[in-house]
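This structure is in structure tokens; I'll ask about it shortly.
The other protein chains are all here in position, but one chain of the complex has been omitted.
Chain nomenclature is as follows: A, B and C, assigned in order of appearance, with residue numbering initiated at 1 for each chain independently.
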Amino acid sequence: MEKTRTYLGVEIKRPRTAFFELSSCEGCQLQILNKEASLFAFLDLLDIVNFREAMSNGSNDYEIAFVEGSVTRADEEERLLKIRKQAKTLVALGSCACFGGVNQLKNRFNDLEWVKKEVYGDFPIETQKVRPLSDFVTVDLSIYGCPIKKEEVEEIVTNLVLGKSIDHPRYPVCMECTANGNICLFKLGEPCLGPVTRAGCDAWCPNNRVGCWGCRGPADEANFDQLQEIMDSHNIPRQAMLDRLECFGGFSSAIKNMSE
Amino acid sequence: MNRLDFVDVLPTQQFSTRKSDLTSFEYSYKAEITSVYSLTETEKLYQIRIIDSDQRRQFTFKPGQFVMLELPGIGEGPFSISSSPTRHGDLELCIRAVGNLTKFLGRVPRGTLVGISGPFGTSFPVEDMENSDLLLIAGGLGVVPLRAPLFSVLENRSRYKQIDIIYGARNPSELLFTYQYQMWRQFDINLEIIVDQPDAAWQGPVGLITEILGERIEAAGNDLSTNTYAIVCGPPVMFHFVCDMLINAGLPMQRIFVSLERRMHCGRGKCCRCNIGATYTCLNGPVFDYWSVLNMKEAI
Amino acid sequence: MLFKVFPGNELETLYDILAGHHLVGPQLRGTDLNGQELFAFDYIHSFTELRLDFTSTVHSLKSFILPPRETLSSFTLTNGDWEKHVDLGIYKPHVFFGLHPCDINGLNKLDKVLTGPVYPDPFYTGKRKNMFIIGVNCSPQPWCFCKSMGTDTVLSGFDMFLTDLGDRYFVEIQSAIAYDILTELPIVDPTEADHRRFVELMDERNSKFTCQVDNSDLTKILDLEFQSPVWQEWGKKCMSCGSCASVCPTCYCYGVKEFVDLDLTNATKQRQLYSCNLIDFAMVAGGHNFRPDSASRLKYRYYHKHRGFQEAYEEALCVGCGRCGQACLAGITVPDVIDSVRRQEVPK
Partner (left out) sequence: MRESINCDIKIKHLTRVEGHGNIHICIKNGQVEKASWDVVETPRFFEAILVGKHWENAPVLCGRICGICSISHTLASIRAIEQAFGMVPSLQTERLRLLLKHMETLQSHILHLYFLVAPDFLGADSVFDLIEPHGDEVQRAARLKLLANDGGDLIGGRRLHPTRTVVGGFTMLPDRAKLATLGQRLRAALPDLNKTVDLFGSFSIPDFSRETEFVSLKSEGNYPFIGGQLISSDGVLKEEEEYLAMSNEYMVDHSTSKWSKLSRPSFAVGALARVNNNFSALHPEAQGIADRLGLQPVNHNPFMNNIAQLVECVHVVQDSIFLIDELLGNDWQETRQVVTPTAGFGTGAVEVPRGLLYHCYQFDEDGRITKADCVIPTSQNNANIHYDIIALAQKLAAQCKDDHEIRLLAEMLVRAYDPCISCSVH
């Protein structure tokens, strides 16, 4: 039975929604099932017709597709194209889908054969360079984060259902971190990518006294030259900074520019 | 032990329109969208009526002022009042769907309740302009804030001398208020419309506003130094060209009025988003004379 | 103003009298890499937590009076109609125990904009009216340039102000409530020796200011140097992160966000403090950005604080606490910037 709801006189439909996963830890889908206190209200907004991790007999008639994970094999590429064909709105869910995620760290080895051998020996295994969804299809909406933040997903989904525009913060994590009254981790001798990473996580890591690892990718105007200077002046090894920048894939083009 | 007494700043009064009153900050009039007309693909004209009759009677505004319109949970934004100041509390807003709030507004049906606060800002000094020639110059959506002073002037047509409206749009389909041109002309107004990208049916002039303005200035003997006022509304790029021409023709800067646009979150001189220096577009503007504009960095 | 003196060990009595209220004061938060203590204003639960000898807090006390996020109104929606509710979010007076002159001056400056005369902000005013402020004298830090801004002393905006004379406190009393509370302490009139000790201490403090800003003719210079290339240099450093505005006691810009609850029957409107350094600060509908590059935004921050505000209120919107410079990872400090604009040279 479909309830029809309205908001300010505008009819609000429950969009038929599917969740899919490519190569990932499936943590972002798990986050969807978290925040139990509001889970039922959340589920009420969407008509979930396909969610393999949680349900059998999924349907392939959906309007919104949330796709978690990155593409690492030809069959995933095919699946993704199929999903794109069906979905009106394709949402990249989490950093793997948006940037390749931790998976793309294997791309840093030029020799894919070595990578295979290191893990599987001589056993034949199929894999390709890890790439984000946007390398293959048009992504209508990105939800950043490793993991995604349920609060943010709730807001985005509500806006999606209402037809409100979805604007990610353009500014870096520092803004949220300082707003939370944290003491900057650089003062405590820890590296942090807050100055260049897109906000929206409410400074999740710095709030816990852990420097940002940049899981949400770059802010709209990320000043990498200055970041490098800040790291240098705090005696943080270049490699430690690069480790963080390359961790989730969001900064791959920035790293390319930096090493040039 | 409680040594300190609690001071409540909002005692009992629920509503007030006095500018300096603390209660006026977050309070708004509830108003109903009584009709919606589509003017073009992206612009709609909304008639809005303040529900409470006392509030409606009290609501007065001056031409050029704006209101903050709020859709609960969706957004709030500044919109110029585009109707006659003599029609209390029955407002017309012409709104282009560009973003979150305005696109949602494009979907709401007649009868929807909205929040209105204001009026805010400075106005065009139409009384000062009496006994003079008027040049009303609008580009694109700029015709919207121009309509309120135009109504005021039309209602007192005899007090003004020659009135010219020069209105430019990108293409004929973007022209607003086409149904009113006839009526304006009946008031002995020179209405010149120019488009940049004509369609097959277009018969009028083609080009930029400045071309028509050039002709008009020429007709005035290249001298606007006496007895002319200009009101200029449009996108920031337009201001430079138009105002420079007017100044070159001798029109004193303090007789050129423009309406500026900025992002606004409060309309009350608090959020700082509309600031130019410490000048608030919402309090000290949106209507400025051109001298003030030149004195503000990055104003246009 | 009334001056009194009370014995140093009676401070705790003063604390005890006020402890029944929400009490905010300087607290130790940690130490930085160089072993320097870092302080924050926070709720105090016991007298020992209160560190009146603090250097300066990393963040200003803004979060208590102009919180980074604040709900302005909420809505309940039913069948096409809606009801708007406004809750100013103050329930109890707060005691602020241990504000430095710059902190109090910062509030006084905010008052100019936020408490009137046009559209006073009731959220701010409500909290402001319910503050009981105990000021305390400070010892200048290397980054403090309040003396240049004329905010090293404070004349109003507090209830009482303490100066530690060694074994006793010299107290300036500015409100009847403060006087009333102090009568529970063994207060006495200051003696001639107390006066001299006070003046000595003030001289000593004055001599400790090392950081300065030349403000003379600054409004004009800022205007004249609007196109100066130094701004580009600073712009290259700035990360557009907004930390400077976050920690600043006088920055008050904000943005508004509207939220709809998951059940679509409740909505809220929230303000979030913003910063003019953030990339989309001056973006308007249609995507036009009046200040698209970091240089123009950084310049705007100075322009607003040291020219625009000066023009409007005959004082700068800056108390010289140096917090923004301390918070800025790029090392952009007010004295350096202003100096560079004067000298047309950016320090390396």
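Convention: contacts are C-beta pairs under 8 Å (C-beta built on N, C-alpha and C of every residue); 3 or more make two chains touch, one makes a residue touch a chain.
As the structure is a computational prediction, the values presented were derived from the model and not from experiment.
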item	value
Touched by the hidden chain, restricted to displayed chains	A
Residue among A:P15, A:G101, A:G181 or A:G217 that touches the chain left out of view	A:G101
Among A:T138, A:N208, A:N235 or A:S253, residue touching the chain not depicted	A:N208
Footprint left on chain A by the chain that the document does not show	21-31, 33-34, 36-37, 39-40, 43, 48, 51-58, 72-73, 76, 101-103, 105-106, 109, 114-116, 118-121, 123, 125, 127, 146-147, 204-205, 207-210, 213, 239-240, 243, 247
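As a working rule, only the chains that are shown with their structure count from here on.
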item	value
Chain contact topology (line, ring, star, complete or other)	complete
By mean Cα position, the chain sitting nearest the middle	C
Chain pair whose interface holds the most contacting C-beta pairs	B-C
Chain A-chain C separation of Cα centroids, rounded to whole Å	37
Chain centre separation (chain A, chain B; CA means) in Å	42
Where chain A touches two or more other chains at once, by residue number	7-9, 162, 164
Multi-chain contact residues (two or more partners), chain C	77, 80, 82, 259-260
Chain B partner contacts - residues on chain C that touch it in the complex	17-18, 20-21, 72-73, 75, 77, 80-82, 84, 86, 88, 90-93, 95, 113-114, 116-123, 125-126, 129-130, 132, 177, 180-181, 223, 226, 252-256, 258-260, 267-269, 271, 274, 276, 281-286, 288, 290-291, 296, 300, 303-304, 307-309, 311-312
Residues of chain A defined as touching chain C within the complex	5-9, 12, 38, 41-42, 44-45, 154-155, 158-159, 162, 164, 170-172, 174-175, 177-181, 183-184, 186-189, 194-196, 219-223, 225-227, 229-230, 233
Touching residues (chain side chain C, partner chain A) in the complex	29-30, 32-33, 38, 40, 58-59, 63, 68-69, 77, 80, 82, 236-243, 246-247, 259-264, 272-273, 275, 278-280, 294, 327, 329-331
